[in-house]
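I have a structure I would like to understand better, so I am pasting it below and will then ask my questions one at a time.
Only one protein chain is missing from this complex, and each of the others stays in its spot.
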Amino acid sequence: MSTLGIWFVGARGSLATTATLGLHALAAGLTEAIGCVTEHPELDRRGLAGYDEVLVGGHDVVDTPLVKRAEELVAGGVVPQHLLRLVGDRLAATEHRLRHGVENAGTSGRGQRAEVERLARDIRAFGEEVDHVVVVDVSSTEQPYSPDDDTSSWSALRAAWEAGRAPLPASSVYACAALLADAAHAGFTPSTGIDLPALRQLAHQRAIPFAGCDGKTGETLVKSALAPMFATRALEVRSWTSVNLLGGGDGATLADPAAASSKTRAKRSGLDSMLGRPVDGPMHIDYVADLGDWKTAWDHVRFDGFLGTRMTMQFTWEGCDSTLAAPLVLDLARLLGRARAAGVLGPVPELGFFFKSPYDSDEHRLAQQWEALTRWSADCAARVERLTGEPDS
Amino acid sequence: MSTLGIWFVGARGSLATTATLGLHALAAGLTEAIGCVTEHPELDRRGLAGYDEVLVGGHDVVDTPLVKRAEELVAGGVVPQHLLRLVGDRLAATEHRLRHGVENAGTSGRGQRAEVERLARDIRAFGEEVDHVVVVDVSSTEQPYSPDDDTSSWSALRAAWEAGRAPLPASSVYACAALLADAAHAGFTPSTGIDLPALRQLAHQRAIPFAGCDGKTGETLVKSALAPMFATRALEVRSWTSVNLLGGGDGATLADPAAASSKTRAKRSGLDSMLGRPVDGPMHIDYVADLGDWKTAWDHVRFDGFLGTRMTMQFTWEGCDSTLAAPLVLDLARLLGRARAAGVLGPVPELGFFFKSPYDSDEHRLAQQWEALTRWSADCAARVERLTGEPDS
Amino acid sequence: MSTLGIWFVGARGSLATTATLGLHALAAGLTEAIGCVTEHPELDRRGLAGYDEVLVGGHDVVDTPLVKRAEELVAGGVVPQHLLRLVGDRLAATEHRLRHGVENAGTSGRGQRAEVERLARDIRAFGEEVDHVVVVDVSSTEQPYSPDDDTSSWSALRAAWEAGRAPLPASSVYACAALLADAAHAGFTPSTGIDLPALRQLAHQRAIPFAGCDGKTGETLVKSALAPMFATRALEVRSWTSVNLLGGGDGATLADPAAASSKTRAKRSGLDSMLGRPVDGPMHIDYVADLGDWKTAWDHVRFDGFLGTRMTMQFTWEGCDSTLAAPLVLDLARLLGRARAAGVLGPVPELGFFFKSPYDSDEHRLAQQWEALTRWSADCAARVERLTGEPDS
Partner (left out) sequence: MSTLGIWFVGARGSLATTATLGLHALAAGLTEAIGCVTEHPELDRRGLAGYDEVLVGGHDVVDTPLVKRAEELVAGGVVPQHLLRLVGDRLAATEHRLRHGVENAGTSGRGQRAEVERLARDIRAFGEEVDHVVVVDVSSTEQPYSPDDDTSSWSALRAAWEAGRAPLPASSVYACAALLADAAHAGFTPSTGIDLPALRQLAHQRAIPFAGCDGKTGETLVKSALAPMFATRALEVRSWTSVNLLGGGDGATLADPAAASSKTRAKRSGLDSMLGRPVDGPMHIDYVADLGDWKTAWDHVRFDGFLGTRMTMQFTWEGCDSTLAAPLVLDLARLLGRARAAGVLGPVPELGFFFKSPYDSDEHRLAQQWEALTRWSADCAARVERLTGEPDS
C-alpha cells in the first residue's frame, strides 16, 4: 500500500475542514466511518490507502485558521466538540501545508500561465511527501463559463497564453496545475475545472485519471433513487418541484442566481434523463442564513397512475451538507489514488455514483451507478494487486 | 400469441373491479397503459397476450354487481365516470363469468376437498374459453395462519382430508383449486395461498408457475427504492417509522390487528434485509374510513452521517391503492400466462419486483428486482418464440 | 329581508364561476354550506339575504360561456359533475346578466371617464332587479401600481380626466363605477381597486361601505392561525419559508413576477406584523400548469426555544383555491349587503378576517379578526332589525 496526499482547492471551506478533521479522527480511531462508501462490504478495498496513510494540504484564498473554521463548525452542530479537542494538534499540523491560491484566474496570458505554474509547484512540493496526490476541488462554485476556441486543445491553450489571453476560469487554472503536477483530479463543484478539451487532452497525455462533477449529496441523491422507481413502475410524473434551503458559505455563493444556475441546470438534466423526458416544475435554491450548514430540501412530485388517477409524493430532507459530502471526498481521493496506481487514465465514468453531472456518462440512476462503481473498484483492486504483487486486505 | 384468462379470487373487490374495468378500457383503446410495467420499453413484450385477448372471470363471496362496485369507485374518485359509461357493457358481460366462492375454508375434510373440486371446476370451465388461465388472489387478507404437518406434502394433505381434517385456509383452498385446474397462480395478498409445501409440491408435479406474495404498491415500494440509497451511501439508519392511513374494504379488513400483522411483518422484514440489520421504529396501519381507496403514508427516517451527525428524511405518499395495484395485476397475469407457455414452473423469484414478500428470494431492492425481471422476461420471450416458431412483436 | 345582487368583476373566472354555481346549488338546497362563514352559529345572521334571494351578474373580458367554464371546473375536480347537471339552467340564466368589461383602463382621460360611466350603467341596470348590489372584484391580479397626485382626491381625479389623463388602473375603473352605481365594493384581489384617496373620498360622499383586499384562503390563512402561537409562546421564529405551487388562470397570471410581487408583499407584511419584526425566508409563488385549481403550499418555520434550542415546524396545505374562496365571496356580499342596509359606510376593518391585507387594520391574527367580525356582525344585525322593524331569524 502507498501513501496518499489530498490537496484541497478551497481547503478552508466547510467541506474541506470537515473532511480534514474527519480524516484525522478516523486515523486516530476516534470515530466510525459512517457515510464512507469505501467501507461498504460490497466495495473491494484492497489497495486503498488507510486513513492513517493520508496527508492533507491545499489552497485557499482566505486565511482563517483551520482550527477557527472547525470551531465554527462545532458551533453550527456539524462537528462534535470533543472531536475537535482530540484532533486539534493534527489540524494545526495540516495548517502548515496550506498555501495561498488564486483569487481569480488572472487577466493576462503571462499572468495566468505563471499562476498555473506556481500552483503546480505547490502541489508538486506537497507530492514529495506522498506516493500519489489527488487534487479535490471543493472551492466556491464559479459562475457559469462558456469555453471558446482557446481551450479547444492543449496547444490552442498555450497559444492563447502566448498571445496574451487568459482563457481559463479559476477552477480550470487549478485543474491545469494539478495535471502539470501529475496529480489526479476530482471536481466536487459544478465549476468547469478539468472539463475542457485542452485539459482533457493534457490528462490523457500525462496518463492521469480524473472524475467529476458536482457532488451528489442531498436532494439530487434522493432523486436518483426515486426517479427510477417512477420510471420502472411506468408511472407518469407530471411535475417535480424542488426547493433547497441552505445557509453557510455555499448557500451565500448560491444566493447569486448566476452561480445557482449551474447547480439547477445539472439537477434538472439528470431528472429529465431518468424520467425519459423533460419534466415541469420549479427548482429553487434559497439562501436562509440561519440554517448554517444544514440543508432542508422539499420535493413535491405529482404523478399519474392507471386510468389517469392523480397522486402525489413529497419528501423533506434535513441533512448536514458538509458531513454528507466529507466522507465522499475522502472516498474519491482514495479511489482515484488507487486508480492512479492501477494505471487508469482520463475520465472515470464509473465514479458517477458520487456526482450530479457525471463526466462521460448519462447514467444518473443510483443503483446502476453503484453496480458500475463496485465492478470498477474490484477491477482496480485486482490490477493494483497484480502490479504491486502484494496481496492486500 | 394466445388468449389469456384472468380468474380473480375476490373478483368484486376494489382492486379486481378496477383491473377489470381498466382492462376493458385498454382493450377498447380508451385509456393509456399508465402504470403497466409490461409496457415499459426495457421489458420484452414478445408473446404477451394483448389486452383485447384477455377474458376475466372469478370468485367472490358477495353478490354486489360489478357495475355497482364500479360506480362506487367512480364516486370515490378512483375511476373516471366517462370510462365506466363507455365500458359498462363489457363489465356486464364479465358479470356472467363470476361464480360464488367459499366463505371460509370448510370444517370437515370431505367438505374442504369438495370445495376445492367445485372451485377447480369453475376455473376449468372458464379455461375452455382461453389458452391459459392465471388465478390472481385479490381477496381480503386472511388472518395469519400457522401450517402444520397436514400441509407438509401433497400426500399428507390428501391423507388429512381422508381423516376428516380441513387444514387449508381459504386462500389455499383457492390456490389448490387453481393448480387442479391447471392454472398459474399469483398471490397479491399476504394470505397463505399457494405457499405451503403441499401445494408447492403439487405445482411442481403439474408443472405450473406461480408468484407472490403481497403486492408492493405504496409505501413499501418507496422503501425498496430508498433503503438501498442509505445502504450504499453507508448512512446509518437509526429508526424508520411508517404510518399508513387507508379506508376502503382493505382498510376495514386491516383495522383488525391480526390481519394487519401479516402486512407489517412483511414490510418490516424487507426493510431489515435491505439495511442489513433490524431497524427500530413503529409501523402502523390505520383504518380511516373517510379516505376510501386513497392511502396516505408517512415515513420518518432518522439516520446518522459522518461524525455522527443526526439527519432525517420524511416522505408522504398519497396514492390510490386500487389504481396502483390494478395494472400490476394485469402485468402479473400476462407475464405468468406467457411463462406458462414458455414452460416455466414453480415459484418465480424474478417476479419479486411486484411483491412485498417475494417467494424464494431475499432481494427487496427495487432496482435489482427490475434487472432480474427484465432479464427473465427477455428469456421467456425468447423461449416462447422458439416454441411457437412465430416471431412476435 | 331584502334581495341582493352580486356583481362580479371577472365573472367568468374560476372563482366567480364556482361561487355562482355554488350559490345556485345552495339556493336549490342541493349542497351544504360548507366553508360559508355566515352560517357559523357564532355569527349573527339576522338580516342577511337568503341564498335564494341573490342574483348574480358581472363583467368579464372573455366570452367563454359560464357553463363551459363550469365544465372545465368539473374536469379539474373542483365541482362535482352532478351539481352542474342540476343547476345548468340557472347558470344559463345568469349568462344573460354578464356584460363585457374593460380590457385595460383606457389611455385618454375622456376614454377612461366614459368607461367608468358605461360600467356604472351596467351595474345600475342590474341593480334595478335587487335591493342592494355588491360589486366583488375577482378578476386577474393586476401588476403593482403607484398612485400619483391625480388620484389624491375625487376632484383631482376629475381634473385629471378633464386634462386628458387616465390615472386609474382597470381595477379602480371598476371600483369607481361601483361607487357611481351606488354599489358596495369588495376587493378580493391584491389589485388597487377602491384603495385610492379619490375613491375612498367618493365612497364617503356616497355613504357606501367597502372591504378588501386580497382574499385570505390558503397558506396565509394558516399563517394567521400559527404565527400568533409562536408569538404568544415567546418562541423566536428565525426564518419562515413559503412555497406556493398553483396552476389555473390565477397561477398563470402570477407566473409573471410583477403580478406575483403584489401577493408576496402582502403575505410578508402580515407575517412580520404578527411576529413583531421582519422575518427572514424566501417566499415563492410558482406556476405548475398541471395542478390546475389545486394549490399545494409548503411552509417551513425555523424557530428557537428556551436555551437557544433549534426547532422546526413545517406544513403542507393541499387545497382547491376556488372552493376555498367561493364561499367567502358569498359571505362578503351578504355581509356588505346588510352593512349597506345598516348604514355602514367607508372601509370595514372588521371584515379583515377575509383578507390578506385588510383595509384600515393592522390586525392579522385570525382569532382576533374572528372576534371583531362576530361583534360587528351582531351590531349590524341589531341595527338592521331596528331600522326595518322586522325581527328576523
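Every chain is named by a letter (A, B and C) in the order it is written, and numbering of its residues begins at 1.
Here is the rule we go by: contacts are C-beta pairs under 8 Å (C-beta built on N, C-alpha and C of every residue); 3 or more make two chains touch, one makes a residue touch a chain.
Treat the numbers as computed from the prediction; the structure is a model and nothing was measured.
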Message: Touching the hidden chain in the complete assembly: which of C:L221, C:L275 or C:C380 does that?
response: C:L221
- request: Looking beyond the chains shown, say which of C:L4, C:V56 or C:V78 touches the absent one.
  value: C:V78
Field: Positions on chain C contacted by the hidden chain, ascending
entry: 18, 21-22, 25, 31-37, 39-40, 42, 77-80, 83, 221-222, 224-226, 228-229, 231-236, 304-309, 311-320, 323-324, 326-327, 353, 365-368, 370
- prompt: So that we can see where the missing chain sits, which residues of chain B does it touch?
  reply: 77, 238-239, 241, 243, 245, 280-282, 284, 286, 288-291, 296, 298, 300, 302, 310, 312, 314, 316, 318
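Here is the rule we go by: only the chains that are shown with their structure count from here on.
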Query: From the C-alpha centre of chain A to that of chain B, how far is it in Å?
result: 43
Inter-centroid spacing, chain C versus chain B (mean Cα positions, whole Å): 50
Task: Among the residues of chain C, pick out those that touch two or more other chains and give their numbers.
output: 77, 316
